[in-house]
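What follows is a set of notes on a single structure, which appears directly below.
Removed: one protein chain of the complex. Kept in place: all other protein chains.
When the chains are written out, they are named A and B in that same order, and each has its own residue count from 1.
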Amino acid sequence: MQTKKTVSLQNSFSRLFSTFVYIFLYAPIAIVILFSFNTSRRNIIFEGFTFSWYGEMIQNSSLLQSFVNTLIVASASTAIAVVIGTLTAVAMFRYRFKVKGAIDALLYIPVVIPEIVLGISLLASFAIANVPLGRISLIIAHATFSIPFVVFTVRARLSGYDRSIEEAAMDLGANRIQVLTGITIPIIAPGIISGAILAFTLSIDDFIISFFTTGASSITFPLKIMESVRSGIRPDVYALSSIIMLITLIVVIISQLSAYKNAKKSGK
Amino acid sequence: MFNSPAFRKKTVPLFAMISPVTAWLVLLIAAPLVYILIISFCTTNESHNIVFHFTLRNYARLFDPTILGIYTNSLIVAVLTTVVCILIAYPFGYIMASTSPFKKTLMMIFLMLPFWTNSLIRLYSWRVLLGKNGYINDFLIYIGLIDAPIEMMFTRGAVILGMVYTLLPFMVLPVYTVIDKLDNSLIEASKDLGAGFWQTFRNITLPLTVPGIFAGSIMVFIPALGYFFVSDLMGGGNNQIIGNVISRQFKEAYNWPFGAALSIMLIVITLICVKLYTRSGGKLDELGTV
Partner (left out) sequence: MEKETESIKEPPSIAEEKPNPIVEIIGVDKFYDSNHVVKNLNMTIYEKEFLSILGPSGCGKTTLLRMIAGFEHQTSGTITIEGENVENKEPFERNINTVFQSYALFPHMNIYDNIAYGLRMKKVPKNEIKSRVDKALVMVRLEGFEQRYPSQLSGGQKQRVAIARAIINNPRVLLLDEPLGALDMKLRKQMQIELKSLQRKLGITFIYVTHDQEEALTMSDRIAVMNAGNVDQLGTPEEIYARPATKFIADFIGETNLFEAVAEEERGGTAYLYCEAGDLLGKSEGFDPNEIVYVSVRPEKIRCSSQAVEGFSLGGVVRENIYLGNIIKTIIMLTNGQAVRINTPVDLPVPALGSIQYIYWDIKDSVMIYTPSNDIIKQIENADFAAFAGEIKTKEAGNV
């Protein structure tokens, strides 16, 4: 029998343990934010408070350029992955066909094999196909590892989907295109959106595959950070990171709030 | 046949829907991997170009003591990373699964939030905490645990810490999912039949949640062999893993065939892990949902 005492003991252990986990996760982030206000350009000791790095960040064109490039690559590769991934998931849900097993197996490869292997194999293929390393090769590479994740999230959404809903729409006079745009896509939209968010975040944060598949003309934000490690990362990188974090936080809060409202509306 | 209703209704839309993905997967996943396999049996000339001349030398070089040393170090790092991740993620997933739905969402958001910020910058800032003049040393001296600062950065421990820090959510998510899905009536039945908390945990909860641990282990162990930037940032060149060697062959030494052979070895290790996972009843689907 569980007594009140053991329950409260468990509760305080739970609280203590999760606090430690969150400290572990957030201590480095606190450092990033704190040192973005540091007067010293060396990230060792906090010496004093200043906003100046936020001003310098705007002046640092190569830093901003890398960030813009990251956004472009992430948007383009996400768009490709969403279109191809959604079509694939819907086709695999709807039909039985011969190469289904093969496609399924190939989709798991980028998920399971180490990123470095995918990176070097893409690098070698771009070399043999004479694709110059730059923004295009980077977008192709990012779309490659993003497609499976979109397929899986959309498929997860479809697995709870009653096929007779599509039939009902057809029965009521909707043709195939109307069924797709008016019924299927709106219903799987949450899956598509979470797949897109996943693809976008994977792309923004990707270092390994970008490291192998891009050239000097198309540096991304993670590559820029790695580049500046040797000379020591300057606080303006911290400043940009802090701003990105702030934006992410706002986006997450908004999306969670709207998801919460939606859930309330549909009574779940 | 081309006018039959079945053709019109199935074949045409199906072809339109799956040909892009088929082309993409074949050209950018299957073909490149086959190409890597081919060049792993090739040699290079003086100007680092690949020469299609069959050799097993690249595979023989895998048994070079330095390479073997790095492999051993890499496996130790990956195993320890996995173990530490399980030790943190299991209780955490358990705690998360047993709170209210609102707190669950909150805990999940705050678990994932750090991973939406750049992982390199987060890893880099560990230097401020772990460094000789870092806050952790200061704290330890302040409470009198140590007299002089100790070197924590650029050690194997630091690499493992970095790996755990980067890969933890990949363990938490599958473990949390299985614990959360666990039918509570089983736990109640066990308690009803006279088992205490630990007996219930050992006989019911743990065996039923092992698949989640397996899935998480795959998703932590395999990347931990390849994440060379963690070892670069935290190990500072002293604690290399397989990923570092591969990366060097492609970006510095320009010995692609040897790098390809190293990669094939990594694929073999991966396949063995996945095989063990599916053999024990794991589903590949559960690896793709994070």
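Everything below uses one rule, namely that a contact is a pair of C-beta atoms (placed from the backbone, for glycine too) under 8 Å apart; a residue touches a chain by one contact, two chains touch by 3 or more.
Just so we're clear, the structure is a prediction, and the values are computed from it rather than from any experiment.
K.L.:
Using the touch definition from the top, which of A:A91, A:A169 or A:L223 touches the missing chain?
P.N.:
Among A:A91, A:A169 or A:L223, only A:A169 touches the chain that is not shown.
K.L.:
Touching the left-out chain: which of A:P132, A:P186 or A:G232?
P.N.:
A:P186
K.L.:
For chain A, enumerate the residues touching the unshown chain of the complex.
P.N.:
162, 164-165, 167-175, 178, 183, 186-187, 265-268
Here is the rule we go by: only the chains that are shown with their structure count from here on.
K.L.:
Would you kindly tell me how far, in whole Å, the mean C-alpha position of chain B lies from that of chain A?
P.N.:
16
K.L.:
Any idea which chain A residues touch chain B in the complex?
P.N.:
2, 6, 14, 17-18, 21-22, 24-29, 31-32, 35, 43-45, 83-85, 87-88, 90-92, 94-95, 97, 99, 103, 106-118, 120-125, 128, 140-141, 143-144, 147-149, 151-153, 156, 176, 201, 204-205, 207-208, 211-212, 221-222, 225-226, 229, 233, 237-238, 241, 244-245, 248-249, 252, 256, 260
K.L.:
Considering the complex alone, what residue numbers of chain B touch chain A?
P.N.:
Where chain B meets chain A, its residues are 10, 13-14, 16-18, 20-22, 24-26, 28-33, 35-36, 39, 88, 91-92, 95-96, 98, 105, 107, 109-111, 113-129, 131, 133, 165, 168, 191, 197, 218, 222-223, 225-229, 232-233, 243, 246-247, 250-251, 256, 259-260, 263, 266-267, 270, 274, 284-285, 287-289.
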